[in-house]
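All protein chains of the complex are present and in place, except for one that has been dropped.
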Amino acid sequence: MKTHPTRLVPIICEALAREPVQALLKESGAAGYTVFPVEGAGTHGARTGDMAEFTNVQFEVIIRPDAAEALLDRLQVEFFPRFAMVAYESDVRVIREKKF
Amino acid sequence: MKTHPTRLVPIICEALAREPVQALLKESGAAGYTVFPVEGAGTHGARTGDMAEFTNVQFEVIIRPDAAEALLDRLQVEFFPRFAMVAYESDVRVIREKKF
Partner (left out) sequence: MKTHPTRLVPIICEALAREPVQALLKESGAAGYTVFPVEGAGTHGARTGDMAEFTNVQFEVIIRPDAAEALLDRLQVEFFPRFAMVAYESDVRVIREKKF
C-alpha cells in the first residue's frame, strides 16, 4: 500500500460563504473535498463561556502542502475579513488522491 | 499566514449527552466547536465483528492544549461512566481561533 503525505484543511464557515469557498477550492488545486452542514459555536467577545450557536457548513479539503499554504493565505486575506469562518490544517497520509 | 498549534478533540456521544457536553464545552474554555448527527457503531462484548449501529452526535472541538487536557479529564471522570461516548485528540494548526 502506498500513501502520500498531504494536508487536510477543514474550513467551517457561515452558509453565505459556501459558494465563494467552493469557487476558491476549484482555483486552489485541491485534490478533492467534502462539505456537510454543522451547527457551530464560537467564543464572541470577552465573556468566558459566551458561545453563540448557529448553522454553518464544514468543508474538509485534501490538498498538497504547497497548495495548502496558498489556500490558507487566500482564506486569511480575502475571506476572513468578509465572512465568519475558522480554518485549520493537519498532516494526513492519503491512499488515493485521484477521485472522489 | 500565521498558524497556532492547538488541539482538535472529536467527541462522539449518544444524543442524550448532547446538552451536558455543550455545557461542559462552555465551561472548558474551548475556542469553538461544531456538532453534527452521525450514525455510529462500536464493538460491544466479546465477539469480533459484533457492532451495533445507532444514532449519535459528533462534536469537533478546537481548544488550547492545556484546556484540552482538563476537558478530557472531565469527560473521562464525569461523562464516560454516565454516557456511551468516545473521545480522541490530535494536533492541528489553526488559522483563526476567535470566532465561528
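In order of appearance the chains are A and B, and numbering begins at 1 in each one.
Operating definition for what follows: a residue touches a chain if its C-beta (ideal position, glycine included) is under 8 Å from a C-beta of that chain, and two chains touch if they have at least 3 such contacts.
None of these values were measured; they are calculated from a predicted model.
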Remark   = Residues on chain A facing the left-out chain by the touch rule are 1, 3, 6, 8, 22, 25-27, 29-36, 60, 62, 90-100
Message = Please output the residues of chain B touching the missing chain, sorted low to high.
response = 10, 12, 36-44, 48-49, 51, 54, 56, 58, 69, 72-73, 75-76, 80, 84-90
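Everything that follows uses one rule, which is that only the chains that are shown with their structure count from here on.
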Request  = Between chain A and chain B, tell me the centre distance in angstrom, where each centre is the average of that chain's C-alpha atoms.
outcome  = 19
